[in-house]
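What follows is a structure written as C-alpha coordinates; I'll ask about it next.
Heads up, one of the protein chains got dropped from this complex, but the rest are sitting where they should.
Naming follows writing order (A, B and C), and every chain is counted from residue 1.
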(Lines give C-alpha, C1' and ligand atoms only; values in the text may rest on other atoms or scores of the structure.)
Protein backbone atom coordinates (compact mmCIF):
# COMPACT_ATOMS: atom_id res chain seq x y z
CA UNK A 1 0.00 0.00 0.00
CA UNK A 2 1.29 3.44 -0.93
CA UNK A 3 0.11 6.94 -0.12
CA UNK A 4 0.96 10.03 -2.13
CA UNK A 5 0.02 13.71 -1.94
CA UNK A 6 -1.06 15.96 -4.78
CA UNK A 7 -1.55 19.75 -4.67
CA UNK A 8 -4.11 21.01 -7.17
CA UNK A 9 -2.51 23.48 -9.62
CA UNK A 10 -4.14 25.88 -12.09
CA UNK A 11 -3.54 23.49 -15.00
CA UNK A 12 -5.55 20.80 -13.14
CA UNK A 13 -8.73 22.90 -13.09
CA UNK A 14 -11.13 24.02 -15.83
CA UNK A 15 -13.50 26.94 -16.32
CA UNK A 16 -16.22 25.05 -14.41
CA UNK A 17 -14.15 26.18 -11.40
CA UNK A 18 -13.19 22.67 -10.26
CA UNK A 19 -10.62 19.99 -11.16
CA UNK A 20 -11.04 18.64 -14.70
CA UNK A 21 -12.12 14.98 -14.99
CA UNK A 22 -8.98 14.36 -17.07
CA UNK A 23 -6.61 15.72 -14.39
CA UNK A 24 -7.79 13.06 -11.93
CA UNK A 25 -6.40 10.40 -14.25
CA UNK A 26 -3.04 12.18 -14.13
CA UNK A 27 -3.21 12.16 -10.32
CA UNK A 28 -4.02 8.44 -10.31
CA UNK A 29 -1.09 7.80 -12.67
CA UNK A 30 1.27 9.39 -10.14
CA UNK A 31 -0.15 7.03 -7.49
CA UNK A 32 0.17 4.02 -9.84
CA UNK A 33 3.81 4.96 -10.47
CA UNK A 34 4.45 4.99 -6.69
CA UNK A 35 2.71 1.60 -6.46
CA UNK A 36 4.81 -0.11 -9.15
CA UNK A 37 7.86 1.57 -7.62
CA UNK A 38 6.97 -0.02 -4.25
CA UNK A 39 6.62 -3.39 -6.03
CA UNK A 40 10.16 -3.02 -7.36
CA UNK A 41 9.78 -1.50 -10.84
CA UNK A 42 11.15 2.05 -10.92
CA UNK A 43 10.68 4.63 -13.71
CA UNK A 44 14.43 4.59 -14.37
CA UNK A 45 14.31 0.79 -14.90
CA UNK A 46 11.30 1.03 -17.21
CA UNK A 47 13.18 3.57 -19.27
CA UNK A 48 16.11 1.15 -19.64
CA UNK A 49 14.31 -2.20 -19.97
CA UNK A 50 11.30 -0.88 -21.96
CA UNK A 51 9.15 -3.10 -19.70
CA UNK A 52 6.11 -0.95 -18.96
CA UNK A 53 2.91 -1.34 -16.94
CA UNK A 54 0.17 -0.62 -19.51
CA UNK A 55 -3.37 0.28 -18.46
CA UNK A 56 -5.90 -2.16 -19.99
CA UNK A 57 -8.96 -0.78 -18.21
CA UNK A 58 -9.71 2.18 -16.00
CA UNK A 59 -12.79 3.17 -13.98
CA UNK A 60 -13.18 6.45 -12.14
CA UNK A 61 -16.02 7.48 -9.83
CA UNK A 62 -16.04 11.21 -9.22
CA UNK A 63 -17.61 11.77 -5.75
CA UNK A 64 -16.97 15.42 -4.80
CA UNK A 65 -15.32 18.27 -6.72
CA UNK A 66 -11.72 19.17 -5.83
CA UNK A 67 -10.54 22.77 -6.14
CA UNK A 68 -7.45 24.93 -6.77
CA UNK A 69 -4.97 24.63 -3.89
CA UNK A 70 -6.54 21.47 -2.42
CA UNK A 71 -4.06 19.01 -0.96
CA UNK A 72 -5.31 15.56 -1.91
CA UNK A 73 -4.06 12.24 -0.59
CA UNK A 74 -4.26 9.10 -2.71
CA UNK A 75 -4.01 5.61 -1.24
CA UNK A 76 -3.13 2.88 -3.73
CA UNK A 77 -3.35 -0.88 -3.22
CA UNK A 78 -3.10 -4.06 -5.29
CA UNK A 79 -6.36 -5.98 -4.98
CA UNK A 80 -5.49 -9.04 -7.03
CA UNK A 81 -2.76 -10.45 -9.28
CA UNK A 82 -3.32 -12.58 -12.38
CA UNK A 83 -0.64 -14.12 -14.61
CA UNK A 84 0.08 -10.95 -16.61
CA UNK A 85 -2.37 -8.56 -14.97
CA UNK A 86 -2.64 -6.60 -11.76
CA UNK A 87 -5.86 -5.10 -10.35
CA UNK A 88 -5.25 -1.80 -8.53
CA UNK A 89 -7.50 0.40 -6.43
CA UNK A 90 -6.95 4.07 -5.65
CA UNK A 91 -8.91 6.29 -3.25
CA UNK A 92 -8.43 10.07 -3.23
CA UNK A 93 -9.21 12.07 -0.09
CA UNK A 94 -9.22 15.68 1.02
CA UNK A 95 -8.35 16.26 4.63
CA UNK A 96 -9.65 19.49 6.10
CA UNK A 97 -8.57 20.69 9.53
CA UNK A 98 -10.88 19.45 12.26
CA UNK A 99 -13.03 17.41 9.89
CA UNK A 100 -13.12 13.78 8.79
CA UNK A 101 -11.41 13.14 5.47
CA UNK A 102 -13.86 13.30 2.55
CA UNK A 103 -13.67 10.95 -0.43
CA UNK A 104 -13.08 12.92 -3.65
CA UNK A 105 -12.74 10.12 -6.20
CA UNK A 106 -12.07 6.41 -6.55
CA UNK A 107 -10.30 4.57 -9.34
CA UNK A 108 -9.82 0.94 -10.34
CA UNK A 109 -7.27 0.00 -12.97
CA UNK A 110 -6.28 -3.23 -14.65
CA UNK A 111 -2.60 -3.06 -15.49
CA UNK A 112 -0.72 -5.41 -17.84
CA UNK A 113 3.05 -5.75 -17.79
CA UNK A 114 4.15 -5.22 -21.40
CA UNK A 115 7.51 -5.53 -23.16
CA UNK A 116 7.87 -2.70 -25.66
CA UNK A 117 8.30 -2.08 -28.55
CA UNK A 118 6.85 -5.52 -29.44
CA UNK A 119 3.94 -5.05 -27.01
CA UNK A 120 4.18 -8.63 -25.67
CA UNK A 121 2.58 -9.24 -22.23
CA UNK A 122 5.01 -10.47 -19.57
CA UNK A 123 4.35 -12.57 -16.46
CA UNK A 124 4.04 -10.61 -13.19
CA UNK A 125 7.28 -11.38 -11.25
CA UNK A 126 6.97 -13.60 -8.16
CA UNK A 127 8.88 -10.96 -6.20
CA UNK A 128 5.92 -8.59 -6.64
CA UNK A 129 3.54 -11.05 -4.99
CA UNK A 130 5.94 -11.39 -2.07
CA UNK A 131 5.81 -7.63 -1.53
CA UNK A 132 2.00 -7.62 -1.12
CA UNK A 133 1.29 -10.21 1.59
CA UNK A 134 -2.26 -11.52 1.68
CA UNK A 135 -2.98 -10.78 -2.00
CA UNK A 136 -3.14 -14.05 -3.89
CA UNK A 137 -2.43 -14.62 -7.55
CA UNK A 138 -5.64 -15.88 -9.02
CA UNK A 139 -8.52 -15.26 -11.37
CA UNK A 140 -10.54 -17.15 -13.93
CA UNK A 141 -9.11 -15.09 -16.78
CA UNK A 142 -5.59 -16.47 -16.40
CA UNK B 1 -25.26 9.75 -32.71
CA UNK B 2 -22.20 11.79 -33.54
CA UNK B 3 -18.91 10.94 -35.21
CA UNK B 4 -15.73 12.90 -34.84
CA UNK B 5 -12.14 12.52 -36.06
CA UNK B 6 -8.94 12.88 -34.04
CA UNK B 7 -5.39 12.96 -35.40
CA UNK B 8 -2.79 11.70 -32.91
CA UNK B 9 -0.23 14.43 -32.12
CA UNK B 10 3.14 14.19 -30.33
CA UNK B 11 1.65 15.46 -27.07
CA UNK B 12 -0.85 12.56 -27.14
CA UNK B 13 1.90 9.92 -27.01
CA UNK B 14 4.35 8.88 -24.30
CA UNK B 15 7.81 7.31 -24.25
CA UNK B 16 6.23 3.83 -24.44
CA UNK B 17 5.84 4.76 -28.13
CA UNK B 18 2.02 4.75 -28.12
CA UNK B 19 -0.86 7.03 -27.10
CA UNK B 20 -0.94 7.76 -23.35
CA UNK B 21 -3.92 6.33 -21.44
CA UNK B 22 -4.72 9.89 -20.31
CA UNK B 23 -4.87 11.29 -23.85
CA UNK B 24 -7.74 8.92 -24.71
CA UNK B 25 -9.86 10.65 -22.09
CA UNK B 26 -9.15 13.96 -23.84
CA UNK B 27 -10.24 12.40 -27.15
CA UNK B 28 -13.45 11.11 -25.56
CA UNK B 29 -14.11 14.56 -24.10
CA UNK B 30 -14.01 16.04 -27.61
CA UNK B 31 -16.58 13.42 -28.65
CA UNK B 32 -18.75 14.13 -25.58
CA UNK B 33 -18.66 17.84 -26.44
CA UNK B 34 -19.92 17.04 -29.96
CA UNK B 35 -22.64 14.86 -28.42
CA UNK B 36 -23.97 17.54 -26.03
CA UNK B 37 -23.69 20.02 -28.90
CA UNK B 38 -25.90 17.72 -31.01
CA UNK B 39 -28.38 17.57 -28.11
CA UNK B 40 -28.60 21.37 -28.13
CA UNK B 41 -26.06 22.52 -25.50
CA UNK B 42 -23.13 24.32 -27.14
CA UNK B 43 -19.83 25.29 -25.48
CA UNK B 44 -20.65 28.97 -25.97
CA UNK B 45 -23.96 28.50 -24.10
CA UNK B 46 -22.26 26.61 -21.24
CA UNK B 47 -19.82 29.47 -20.92
CA UNK B 48 -22.73 31.96 -20.58
CA UNK B 49 -25.21 29.93 -18.51
CA UNK B 50 -22.64 28.10 -16.37
CA UNK B 51 -24.76 24.97 -16.93
CA UNK B 52 -22.20 22.20 -17.46
CA UNK B 53 -22.30 18.46 -18.16
CA UNK B 54 -20.15 17.01 -15.34
CA UNK B 55 -18.72 13.50 -15.57
CA UNK B 56 -19.83 11.40 -12.57
CA UNK B 57 -18.29 8.13 -13.74
CA UNK B 58 -16.03 7.05 -16.56
CA UNK B 59 -14.89 3.63 -17.79
CA UNK B 60 -12.31 3.08 -20.51
CA UNK B 61 -11.31 -0.23 -22.08
CA UNK B 62 -8.06 0.06 -23.99
CA UNK B 63 -8.14 -2.56 -26.79
CA UNK B 64 -5.24 -1.79 -29.17
CA UNK B 65 -2.49 0.83 -29.01
CA UNK B 66 -2.87 3.95 -31.17
CA UNK B 67 0.22 5.68 -32.56
CA UNK B 68 1.56 9.05 -33.71
CA UNK B 69 -0.22 10.24 -36.85
CA UNK B 70 -3.13 7.79 -36.55
CA UNK B 71 -6.47 9.17 -37.67
CA UNK B 72 -9.03 7.87 -35.21
CA UNK B 73 -12.81 8.05 -35.50
CA UNK B 74 -15.02 8.18 -32.42
CA UNK B 75 -18.73 7.35 -32.51
CA UNK B 76 -20.71 8.68 -29.58
CA UNK B 77 -24.28 7.74 -28.57
CA UNK B 78 -26.66 8.26 -25.65
CA UNK B 79 -27.66 4.87 -24.26
CA UNK B 80 -30.09 6.00 -21.58
CA UNK B 81 -31.44 9.11 -19.89
CA UNK B 82 -32.34 9.43 -16.21
CA UNK B 83 -33.81 12.49 -14.48
CA UNK B 84 -30.50 14.35 -14.09
CA UNK B 85 -28.12 11.85 -15.68
CA UNK B 86 -27.20 10.71 -19.15
CA UNK B 87 -25.39 7.44 -19.99
CA UNK B 88 -23.05 7.81 -22.99
CA UNK B 89 -21.07 5.30 -25.00
CA UNK B 90 -18.05 6.05 -27.20
CA UNK B 91 -16.20 3.69 -29.55
CA UNK B 92 -12.88 4.68 -31.10
CA UNK B 93 -11.76 3.11 -34.38
CA UNK B 94 -8.77 3.21 -36.68
CA UNK B 95 -9.54 2.76 -40.34
CA UNK B 96 -6.66 1.50 -42.44
CA UNK B 97 -6.89 1.40 -46.21
CA UNK B 98 -8.22 -1.92 -47.47
CA UNK B 99 -8.82 -3.30 -43.99
CA UNK B 100 -11.80 -3.52 -41.67
CA UNK B 101 -11.84 -0.81 -39.00
CA UNK B 102 -10.19 -1.97 -35.78
CA UNK B 103 -11.51 -1.04 -32.35
CA UNK B 104 -8.91 0.97 -30.40
CA UNK B 105 -10.82 1.82 -27.22
CA UNK B 106 -14.29 2.01 -25.75
CA UNK B 107 -15.63 4.41 -23.14
CA UNK B 108 -18.80 4.69 -21.06
CA UNK B 109 -19.55 7.86 -19.15
CA UNK B 110 -22.30 8.92 -16.77
CA UNK B 111 -22.86 12.64 -17.19
CA UNK B 112 -24.83 14.87 -14.80
CA UNK B 113 -26.14 18.27 -15.82
CA UNK B 114 -24.89 20.68 -13.14
CA UNK B 115 -25.56 24.38 -12.49
CA UNK B 116 -22.30 26.04 -11.43
CA UNK B 117 -20.99 27.59 -9.24
CA UNK B 118 -23.50 26.08 -6.76
CA UNK B 119 -23.01 22.59 -8.21
CA UNK B 120 -26.77 21.79 -8.16
CA UNK B 121 -27.91 18.98 -10.51
CA UNK B 122 -30.46 20.04 -13.12
CA UNK B 123 -33.15 18.00 -14.87
CA UNK B 124 -32.24 16.79 -18.39
CA UNK B 125 -34.37 18.93 -20.78
CA UNK B 126 -37.24 17.18 -22.60
CA UNK B 127 -35.87 18.58 -25.86
CA UNK B 128 -32.79 16.39 -25.47
CA UNK B 129 -34.91 13.22 -25.33
CA UNK B 130 -36.73 14.30 -28.49
CA UNK B 131 -33.39 14.54 -30.30
CA UNK B 132 -32.50 10.90 -29.55
CA UNK B 133 -35.49 8.86 -30.76
CA UNK B 134 -35.75 5.37 -29.32
CA UNK B 135 -33.84 6.18 -26.13
CA UNK B 136 -36.24 6.27 -23.20
CA UNK B 137 -35.88 8.20 -19.98
CA UNK B 138 -35.75 5.64 -17.22
CA UNK B 139 -33.69 3.90 -14.61
CA UNK B 140 -34.09 2.64 -11.06
CA UNK B 141 -31.65 5.23 -9.76
CA UNK B 142 -33.93 8.21 -10.50
CA UNK C 1 2.16 29.16 -44.96
CA UNK C 2 -0.48 27.04 -43.26
CA UNK C 3 -3.68 27.90 -41.46
CA UNK C 4 -5.41 25.68 -38.95
CA UNK C 5 -8.50 25.98 -36.73
CA UNK C 6 -8.81 25.11 -33.05
CA UNK C 7 -12.01 24.99 -30.99
CA UNK C 8 -11.44 25.70 -27.29
CA UNK C 9 -12.52 22.73 -25.16
CA UNK C 10 -13.06 22.47 -21.38
CA UNK C 11 -9.65 20.87 -20.88
CA UNK C 12 -8.03 23.93 -22.51
CA UNK C 13 -9.36 26.32 -19.86
CA UNK C 14 -8.55 26.79 -16.17
CA UNK C 15 -10.44 28.11 -13.15
CA UNK C 16 -9.42 31.68 -14.05
CA UNK C 17 -12.22 31.27 -16.63
CA UNK C 18 -9.96 31.58 -19.68
CA UNK C 19 -7.60 29.37 -21.72
CA UNK C 20 -4.58 28.15 -19.72
CA UNK C 21 -1.18 29.50 -20.82
CA UNK C 22 -0.05 25.89 -21.28
CA UNK C 23 -2.91 25.00 -23.65
CA UNK C 24 -1.74 27.67 -26.12
CA UNK C 25 1.50 25.75 -26.55
CA UNK C 26 -0.56 22.67 -27.44
CA UNK C 27 -2.45 24.74 -30.03
CA UNK C 28 0.81 26.02 -31.51
CA UNK C 29 2.13 22.44 -31.67
CA UNK C 30 -0.85 21.46 -33.83
CA UNK C 31 0.02 24.38 -36.15
CA UNK C 32 3.72 23.40 -36.19
CA UNK C 33 2.71 19.86 -37.13
CA UNK C 34 0.69 21.21 -40.08
CA UNK C 35 3.68 23.33 -41.08
CA UNK C 36 6.20 20.46 -41.11
CA UNK C 37 3.57 18.38 -42.90
CA UNK C 38 3.34 21.09 -45.58
CA UNK C 39 7.15 21.02 -45.87
CA UNK C 40 7.01 17.28 -46.56
CA UNK C 41 7.51 15.61 -43.17
CA UNK C 42 4.34 13.86 -42.01
CA UNK C 43 3.65 12.44 -38.52
CA UNK C 44 3.49 8.93 -39.98
CA UNK C 45 6.97 9.35 -41.48
CA UNK C 46 8.40 10.72 -38.22
CA UNK C 47 7.01 7.68 -36.44
CA UNK C 48 8.83 5.39 -38.91
CA UNK C 49 12.09 7.25 -39.45
CA UNK C 50 12.45 8.61 -35.87
CA UNK C 51 13.47 11.91 -37.49
CA UNK C 52 11.74 14.54 -35.36
CA UNK C 53 11.48 18.35 -35.34
CA UNK C 54 12.58 19.25 -31.78
CA UNK C 55 11.80 22.64 -30.27
CA UNK C 56 15.01 24.40 -29.14
CA UNK C 57 13.38 27.68 -28.13
CA UNK C 58 9.85 28.96 -27.80
CA UNK C 59 8.43 32.45 -27.13
CA UNK C 60 4.76 33.19 -26.57
CA UNK C 61 3.14 36.59 -26.21
CA UNK C 62 -0.34 36.34 -24.76
CA UNK C 63 -2.35 39.32 -26.07
CA UNK C 64 -6.03 38.69 -25.23
CA UNK C 65 -7.71 35.87 -23.29
CA UNK C 66 -9.45 33.13 -25.27
CA UNK C 67 -12.52 31.40 -23.84
CA UNK C 68 -14.49 28.13 -23.90
CA UNK C 69 -16.04 27.51 -27.32
CA UNK C 70 -13.88 30.10 -29.13
CA UNK C 71 -12.90 29.12 -32.66
CA UNK C 72 -9.32 30.24 -33.10
CA UNK C 73 -7.33 30.37 -36.34
CA UNK C 74 -3.57 29.95 -36.35
CA UNK C 75 -1.39 31.04 -39.26
CA UNK C 76 2.05 29.48 -39.33
CA UNK C 77 5.03 30.51 -41.48
CA UNK C 78 8.75 29.75 -41.79
CA UNK C 79 10.69 32.99 -41.30
CA UNK C 80 14.20 31.68 -41.86
CA UNK C 81 16.16 28.46 -42.39
CA UNK C 82 19.63 27.71 -41.03
CA UNK C 83 21.66 24.56 -41.61
CA UNK C 84 19.89 22.42 -39.00
CA UNK C 85 17.38 24.96 -37.68
CA UNK C 86 14.13 26.50 -38.77
CA UNK C 87 12.61 29.71 -37.36
CA UNK C 88 8.79 29.60 -37.28
CA UNK C 89 6.17 32.20 -36.49
CA UNK C 90 2.58 31.56 -35.46
CA UNK C 91 -0.24 34.09 -35.01
CA UNK C 92 -3.53 33.09 -33.37
CA UNK C 93 -6.71 35.02 -34.16
CA UNK C 94 -10.34 35.02 -33.10
CA UNK C 95 -12.78 36.04 -35.77
CA UNK C 96 -16.07 37.38 -34.49
CA UNK C 97 -18.98 37.99 -36.85
CA UNK C 98 -19.00 41.54 -38.20
CA UNK C 99 -15.74 42.47 -36.46
CA UNK C 100 -12.09 42.58 -37.49
CA UNK C 101 -10.10 39.53 -36.35
CA UNK C 102 -8.41 40.12 -32.99
CA UNK C 103 -4.93 38.82 -32.21
CA UNK C 104 -5.05 36.37 -29.27
CA UNK C 105 -1.43 35.24 -29.07
CA UNK C 106 1.80 35.09 -31.04
CA UNK C 107 4.52 32.45 -30.92
CA UNK C 108 8.04 32.13 -32.31
CA UNK C 109 9.80 28.77 -32.25
CA UNK C 110 13.26 27.59 -33.22
CA UNK C 111 13.01 24.00 -34.43
CA UNK C 112 15.92 21.61 -34.93
CA UNK C 113 15.63 18.48 -37.04
CA UNK C 114 16.88 15.65 -34.81
CA UNK C 115 17.54 11.96 -35.47
CA UNK C 116 16.35 9.94 -32.45
CA UNK C 117 17.24 8.01 -30.35
CA UNK C 118 20.82 9.35 -30.73
CA UNK C 119 19.61 12.95 -30.69
CA UNK C 120 21.93 14.00 -33.58
CA UNK C 121 20.93 17.19 -35.46
CA UNK C 122 20.26 16.68 -39.19
CA UNK C 123 20.58 19.12 -42.07
CA UNK C 124 17.29 20.74 -43.22
CA UNK C 125 16.49 19.09 -46.60
CA UNK C 126 16.86 21.27 -49.71
CA UNK C 127 13.34 20.24 -50.72
CA UNK C 128 11.97 22.12 -47.71
CA UNK C 129 13.55 25.39 -48.89
CA UNK C 130 12.03 24.88 -52.33
CA UNK C 131 8.58 24.66 -50.74
CA UNK C 132 8.90 28.10 -49.08
CA UNK C 133 9.83 30.48 -51.92
CA UNK C 134 11.38 33.73 -50.82
CA UNK C 135 12.76 32.38 -47.55
CA UNK C 136 16.52 32.05 -47.79
CA UNK C 137 18.77 29.69 -45.90
CA UNK C 138 21.08 31.84 -43.82
CA UNK C 139 22.02 33.10 -40.42
CA UNK C 140 25.17 33.90 -38.50
CA UNK C 141 24.55 31.04 -36.08
CA UNK C 142 25.18 28.34 -38.71
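Methods note: a residue touches a chain if its C-beta (ideal position, glycine included) is under 8 Å from a C-beta of that chain, and two chains touch if they have at least 3 such contacts.
Since the structure is predicted, the reported quantities are computational estimates derived from the model, not experimental observations.
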In the full complex, which of C:15, C:68, C:91 or C:132 touches the chain missing from this view? C:15
Chain not shown: contacting residue from A:1, A:43, A:103 or A:127: A:43
Since one chain has been left out of the picture, which residues of chain A touch it in the full complex? 7-11, 26, 29-30, 33, 42-44, 46-47, 52, 67-69
Touch residues of chain C, complete complex, unshown partner: 15-17, 21-22, 25-26, 29, 47, 52, 54-62, 65, 114, 116-117, 119
Identify the residues of chain B touching the omitted chain, counting contacts across the whole complex. 10-11, 13-18, 20, 22, 67-68
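We adopt the following convention: only the chains that are shown with their structure count from here on.
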Interface numbering overlap (same over half, different under half) for chain A and chain B: same
Chain A and chain C, separation of their C-alpha mean positions in angstrom: 34
As a quick test, compute the distance in whole Å between the mean CA positions of chain B and chain C. 28
Taking the mean of the C-alpha atoms as each chain's centre, how many Å separate chain A from chain B? 23
Residues of chain B that touch at least two other chains are 26, 29, 47, 52
